[in-house]
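For reference, the structure discussed in these notes is given below.
Removed from the display is one protein chain of the complex; every other protein chain stays in position.
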Amino acid sequence: MAFREYKIGCWMFGIALSFSMTVTIFLPSIDISSMSSTKEALEKQLTYGWESGFNYYDPFLQGKDKPIKVILNKDPMTGEAIDETAAYVFPAGTHFPNGLTHDNILGDDVQKASVELGKIDQASEEAGAVFLVQTTEDDVPYIENATATRGWQVDAVLNAAEQKIYAGAGKTMFIREGCWWCHTLLPEQTQDWQTFGRPPLVGDFNGESPTTFGSDRKAPDLLHVGSRNSSREWMTMHFFNPRLVQPHSIMPRYDYLWGDKDANGNPIDLEAWDREYLEYAKGNRVYPPEVPEPAPDSEARKLIDFVLNLK
Amino acid sequence: MAWTLRRPLHTLTTEDENQRAKDLWEGESLGGIAENNNPLPRPVIGLLLLTYFTAMAITFPLYGQRPTAAIYADYVALLNSEPVQEVINDTSLPYNERNDKAMAMIEDALAHFDSKYTFQREQHPISMDQLKIIAPQIVELQTAGVDLEEYIVVGPEVIKSNFFNIQPDGTVIAKQPWWDKGYTVACWWFIVFCLSVIIAVKRLPPFTWRPDHSIAH
Partner (left out) sequence: MLKYLFAKEEDIPQGTAAVFFAVSSIAWFIIGTGLGSFNAAKLAFPDFFHGSYALQFGHMRQVHVHAVIFGWIAMAFAASMMYITPALGNTKLWSEKLGVWNCLLYNVGLCLALALLWSGVTSGREYSDHIWPIDLYIAFVMVLPWALNVWMTILNRRTQGIYTTNWFFGACMFMTVIVFLIGNLPEWFHLTGLNEAYMTWWFAHNILGLLITPVAAAITYYIVPKITGNPLYSHRVGHLHFWSIVVFYSTPAAHHLMSSPLPEWLKSFASVEGVLILVPAIAYVCNILLTMQGKWAMFVENIEIKFTITGVLLAIPLNMQGGFQQTRAINWYIHGTGWIVAHAHLALLGFSTFAEAAAVYYGLQVLLRRKLYSSSLANFHFWMLLIGFSLYWVSMTIAGLIQGAAKIYEVPYMDVVIGEHPYMVVRWLGGTMVFFGNIVWLYNMVMTARAGTPVPAGRQPAEVAYTR
């Protein structure tokens, strides 16, 4: 390339950029895509559904198109007592995560077990389905389509549920409200595990979107927060006004996620609550005003479910 | 274009081409801006070479390594030995004292043997409580006959940590971050870059030539 010889320059530029993209996109994607799902990845996919950020089925991030995680203590068909089981209910029309619809997400062994033992190929989005996460004798995790293998129907499972966990819709709230701008979901591989628990491993993310690692940590990591603090009362107070339980917290209040009515159907008056709280903060009251219990269909309930479900 | 081996750093273009380049260089005003033909100052070349060697040296993963399960294998063996178990089960002493005494016995015993893990053990000291939690997991792995260096200790768990240095046939190339194909690619990347840029600038008129900016400006 001589002085002002631009044709060769353009070729060199194109070649350099293509090389760069081959090494930084193509080669890593082969390695990353060849990793099998871990059990965590299966649970996450089934909990969070297809997509938690903006998508066609939930354009305003209201927590639509999401599965419901339920805890069962009895068989929904027979009513017999069983060991506590987590089932993932996809009501009719709910979109399945990529792992159920694409062959290359779960990893070879997991995919094989999920089809042969779990019959996931028989599940359909139109009819809805109930899934379980199981492990083979060889320690390979797989997804079981309980609607096909056990005849568990969506309505029966929801009726028999001991507890309903709206963690899927909660993750949508987590993204919409920008929780991940301060709370990461990535304990670091080098130092963090003493405080924040096990760093995620390579197969822990298959099928999850978005992963919302977060990068700018102004608050504790939340990947295992449900193991550190499993108190729903504490979480409820903390979301309503973090200063009630952590006087120095800089977290915003999320009291507006409670909506208009609390769990008992009483209207929520945030301004009145603030006035009473101000009295308390000034020292004119001994106790802060009572935090209303979030209604079962409120956004606060979903977000709290999501956080408590991060084990 | 021909490389004169006797003068490897000399311009790679013929005299005619150089003359054309010089005329172009001096005869044209790009929005009123002119360009000189200076080389990189020598100290800056030194700085660039230093940057490259620093890049290799500082990115090499000598730091921040995580403790493998292997460095605690001897701790576990000693923990399960009879004298240490006696101390741990000695209910006449308070819990903490028992722990401290047992740990002191283990460390004393380890100090008498050479081990390739001595350095890592100093880097990653362990408490008796944590040792008790990971001990059964390490014993289990030993029974299974796996290589403990492929496992790391993360809090209360012993986890397989080797994912990317295993060939499809199961051969293990490395157990910790070490020399990997990333460094190999990085070396070639730098070499090819240097060659390309040297060839590109060597096709310019030699840097001893100073353009005369009074012609076009």
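When the chains are written out, they are named A and B in that same order, and each has its own residue count from 1.
In this text, contacts are C-beta pairs under 8 Å (C-beta built on N, C-alpha and C of every residue); 3 or more make two chains touch, one makes a residue touch a chain.
Everything quoted here is computed from the prediction, not taken from an experiment.
Asks: Can you list the shown chains that the absent chain is in touch with?
Replies: Taking every chain of the complex into account, the missing one touches A, B.
Asks: Of the residues B:40, B:93 or B:172, which one touches the chain left out of the display?
Replies: Result: among the candidates, B:40 touches the missing chain.
Asks: Thinking of the whole complex, not just what is shown, which of A:51, A:144, A:262 or A:305 touches the missing chain?
Replies: The one listed residue touching the chain not shown is A:51.
Asks: Please identify, in ascending order, the residues of subunit A that touch the omitted chain?
Replies: Contacting residues on subunit A, toward the hidden partner: 4, 6, 9, 12-13, 16-17, 20-21, 23-25, 27-29, 31-33, 35, 41, 50-54, 59-61, 97-98, 105, 175-181, 184, 186, 188-192, 194-195, 199-202, 204-220, 242-243, 246, 248-253, 256, 271, 274.
Asks: In the complete complex, which positions of subunit B touch the hidden chain?
Replies: Touching the missing chain: residues 24, 28-41, 44, 47-48, 51-52, 54-56, 58-59, 61-64, 163-165, 177, 180-183, 185-186, 189-190, 193, 196-197, 200-201, 204, 207, 211, 213.
In the analysis below, only the chains that are shown with their structure count from here on.
Asks: Return the distance between the CA-based centres of subunit A and subunit B, expressed in whole Å.
Replies: 34
Asks: Which residues of subunit A touch subunit B once you look at their complex with the stated criterion?
Replies: These residues of subunit A touch subunit B: 1-5, 12, 23, 31, 35, 189-191, 193-194, 197-199, 201-202.
Asks: Using the touch definition from the top, list the residues of subunit B that touch subunit A in their complex.
Replies: 13, 17, 21, 24-25, 64, 66, 154-155, 157, 159, 161, 163-164, 185, 189, 196, 199-200, 203-205
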